[in-house]
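Input: a single structure, listed below in structure tokens.
A single protein chain has been removed from this complex, and every other one stays in its place.
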Amino acid sequence: MIIVLRPDCKPEQQLAFAEKLKNDYDVKVNTWNGVHSTVLGLIGDTTQIDIEYLDAQDIVESVKRVGEPYKKANRKFHPENTVIEVAGRKIGDGSLHIMAGPCSVESEEQIVGIAESVAKSGATFLRGGAFKPRTSPYAFQGLKAEGLDLMKIARKETGLPIVTEIMRTSHIDMFESVDIIQVGARNMQNFELLKELGKIDKPILLKRGLSATIEEWLMSAEYIMAGGNNKVILCERGIRTYENFTRNTLDVSAIPIIKKLSHLPVIVDPSHASGKSWLVEPLAMAAVAAGADGLIIEVHNDPPHALSDGAQSLTPQQFDSVAKKIFKLKKAL
Amino acid sequence: MIIVLRPDCKPEQQLAFAEKLKNDYDVKVNTWNGVHSTVLGLIGDTTQIDIEYLDAQDIVESVKRVGEPYKKANRKFHPENTVIEVAGRKIGDGSLHIMAGPCSVESEEQIVGIAESVAKSGATFLRGGAFKPRTSPYAFQGLKAEGLDLMKIARKETGLPIVTEIMRTSHIDMFESVDIIQVGARNMQNFELLKELGKIDKPILLKRGLSATIEEWLMSAEYIMAGGNNKVILCERGIRTYENFTRNTLDVSAIPIIKKLSHLPVIVDPSHASGKSWLVEPLAMAAVAAGADGLIIEVHNDPPHALSDGAQSLTPQQFDSVAKKIFKLKKAL
Amino acid sequence: MIIVLRPDCKPEQQLAFAEKLKNDYDVKVNTWNGVHSTVLGLIGDTTQIDIEYLDAQDIVESVKRVGEPYKKANRKFHPENTVIEVAGRKIGDGSLHIMAGPCSVESEEQIVGIAESVAKSGATFLRGGAFKPRTSPYAFQGLKAEGLDLMKIARKETGLPIVTEIMRTSHIDMFESVDIIQVGARNMQNFELLKELGKIDKPILLKRGLSATIEEWLMSAEYIMAGGNNKVILCERGIRTYENFTRNTLDVSAIPIIKKLSHLPVIVDPSHASGKSWLVEPLAMAAVAAGADGLIIEVHNDPPHALSDGAQSLTPQQFDSVAKKIFKLKKAL
Partner (left out) sequence: MIIVLRPDCKPEQQLAFAEKLKNDYDVKVNTWNGVHSTVLGLIGDTTQIDIEYLDAQDIVESVKRVGEPYKKANRKFHPENTVIEVAGRKIGDGSLHIMAGPCSVESEEQIVGIAESVAKSGATFLRGGAFKPRTSPYAFQGLKAEGLDLMKIARKETGLPIVTEIMRTSHIDMFESVDIIQVGARNMQNFELLKELGKIDKPILLKRGLSATIEEWLMSAEYIMAGGNNKVILCERGIRTYENFTRNTLDVSAIPIIKKLSHLPVIVDPSHASGKSWLVEPLAMAAVAAGADGLIIEVHNDPPHALSDGAQSLTPQQFDSVAKKIFKLKKAL
């Protein structure tokens, strides 16, 4: 960590500050006296230091981190890939997993039908929403507990483990038998929820926030891991930019960057990233070519009648065609 | 609402779709046949229509709203300003309110001392954080329930009503005697929290999300109001942009825009918008000149030792000087 | 084109305005009277209508385009792919072209050496900068005319056609024998330059502006085409977002979107999109998987001593390895 002091900082202030840093944190402090400014360098474990606290000091002009502020999610401290095993499937081991299913669970017939169909096409997980975060209070909010039950029926029928989104701390018990719990983009910094999810022993699919930096996203993973739950799967789902042709802009670079900075697996959601079904195939292909560990894709038996997100859903037939191309691509890589 | 149909849409499909829209929603449907595309126009109350559902139809190319998707927060349906009364203070009636206090409550001495001092300088509310949303799990998370108690002591000593942030639905009872409950930027789309806050009868200070559009922000207000609680105060606190000299970019235009689109009061947080104490004064001045109903400003007795956000806090002396200039400006307007 | 009139607009104003629109432009005007607003629909060729002019009318609340504002670049009016032939190579015909070479031309030995090496690895064009747009006036600005001459020598030695950037209208004559003239991101809306390039008969590689929307980018292509030069190759090179881990954020979605909206070929620059050499391979792979017609990649014999952009350049050995993977991927698709 590098601390630039203000030009008018006096030598005795500088000395006292360096002394304080050494005592408060377990670090060594080096000092350089430049022409226009004095710079302190902190050596040691600085992940516990609050950069804002330092920034607030009268004599400080700016503070820059040299190392990353996350530790458990950091590849430097955990060089091997984390592999998360769910119902015999290994995420992060180099294989490719597709989680497919409808935005919202709507009925037993619907979810079982879709599950059977996507399983045939090669999906290894069933996704589906029971509790739905919607921008409008007047839009369909999901079947809730009933939706969870229907997903379990579909799991029983097809053997596909299930992935579904949690929206509230008090629901954690209800999600006990879910295979992977999803944290949506809008809750990526719902720290109270992250803390509670850190206390359980279940894989968490952590979506990137709408405008989260990669560092903030890894800090949210760190929240879960700091509580003791290391089973975090990251999910890139598009970020907010000035371009509004697509709902979000898929940040495909995030895939190799996460692979470099962290040991956690990373998957991609091309459906939410684009908001348009005709973009799902090319974005899925791009994600796999860039090294993603998996995809999460919206599939609906009847998109024009979907209760949510129909515009970005594939039909089972379209999904089958996309999946074929994806597996062919994966094989070629 | 305007629906552009795909060029290859057949006349009978178009007719059937128009018929369906008339039956499903209480709207009239007009049709134009253009050279390259056919356009349907929906007339009536379209706030209940899910735009994504329409967008998902096979025969639909694009959908555009003519009206706004929010109703209770919309000035069109509620032309007079909403005035929210708290302990005899009126927010939204043309007067200017300053909410001042520390980012985090740290001790009785600290909070009472700051409260006395900001009250003398003209602040009409005491702000302070008991539960703190922090990016790092290793940073100070607030004094929690004890912090709330200390704020109540400061209220008793000074008469200043208190504003503090809630982070969790299950805490609502604990916030019973708080005067204004704040929803932080990271929770602006924590819909479960918004729904619960819609059921109580207490003013809610709703901060704009880090990258929320004005429309999304008003939709979050609508969530609270849809539940029956109309006492929503909006708070602009800077948005995320590519510019990283400041922590966020104050969107000063949001003030007159909110005034035009909505009847709700809007205040500004120059401390979070900039992240730097030396920017608080010019941004506060700009906000007042642009028509804000109030300001929320971080003040700390000893910023270099603040447990959070010290870099953007003013000392009581600095706050006094800023407040003087602000009140002088307000008088001149 | 849809024009929403203000609620207080009187029937006679509305009539007069509709009449004026019919006379001024060759369009039909339909009128709907809604509950809260009146809407006019313009049918006909609206590409010549200035949307800002309409927006300025007293009685107009908002204007929305139904069609695109570009015509010559629009796939609707030109359904088949444009294929651009340069020295026997066809860009846009489904094949994949790699343009490779250094950011800056530095010496004959350097450029000829790199050209020979990338040609062996499969590159079909040589790229290189003679005139360099640099953020700092104190940074190396290129070898200028001498750089162009060195590129021609390299072309003679290897047979690779050359691609290089123009920065000034008065240089067009000097670029006479260049095979493809590049317009850089910072000049994408240098309309005076675009107009002049519209008058010549030479392929133009038009980079997307740092924060240009896809529509603005296509409008810049339209500028060139409006002058009579239809040989425009679009180049996605990353856009500016809030994320600053990478220099820019590659917008991989732009590839399929351009393919849908336009008939022009589109290539990708993974070197500028990321600014980091270790990201070039995964981004190049993603671009090809998403359907790009080509890639433009920075290659330098000695990146640590490159006079510009060394951080994102590959060595010839690295390029050879990347090119092998790319061609293998292309074959598999």
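First chain written, first letter: the chains are A, B and C, and each begins at residue 1.
We adopt the following convention: a contact is a pair of C-beta atoms (placed from the backbone, for glycine too) under 8 Å apart; a residue touches a chain by one contact, two chains touch by 3 or more.
All values reported here derive from a predicted model rather than from experimental measurement.
The chain not shown here is touched by just one of B:V86, B:V163, B:A287 or B:L314, and that residue is B:A287.
Among B:S107, B:S177 or B:T213, the one in contact with the hidden chain is B:T213. Screening C:D93, C:E116, C:E216 or C:D320 against the full complex identifies C:E216 as the residue touching the chain left out.
Counting over the whole complex, subunit B has residues 211, 213-215, 239-246, 249-253, 255-257, 260, 273-274, 278-279, 282-283, 285-291, 328-329, 331-333 touching the chain that is not drawn. Annotation for subunit C: contacts to the undisplayed chain at residues 47-48, 50, 52-53, 55-58, 69, 133-140, 167-170, 186-187, 189-192, 194-195, 210-211, 216, 219, 222-223, 226-227, 240, 303-304, 306-313.
Against the chain not displayed here, subunit A makes contact via residues 2, 4, 30, 32-37, 39, 41, 43-45, 62, 64, 66-67, 76, 211, 240-242, 244.
What we mean here is this: only the chains that are shown with their structure count from here on.
Under the contact definition, subunit A and subunit B share the contacting chains C.
Averaging Cα atoms per chain gives one point for each, and the point farthest from that of subunit B is the centre of C. Subunit B and subunit C touch with mostly matching residues; of the residue numbers seen at this interface, over half occur in both copies. Distance from the subunit A centre to the subunit B centre is 26 Å, each centre being the mean of its Cα atoms.
We define each chain's centre as the mean of its Cα atoms; on that basis subunit A and subunit C are separated by 32 Å. Here the spacing of subunit B and subunit C, counted between their Cα centres, is 39 Å. Chain contacts: subunit B has residues 211, 240 touching two or more partner chains.
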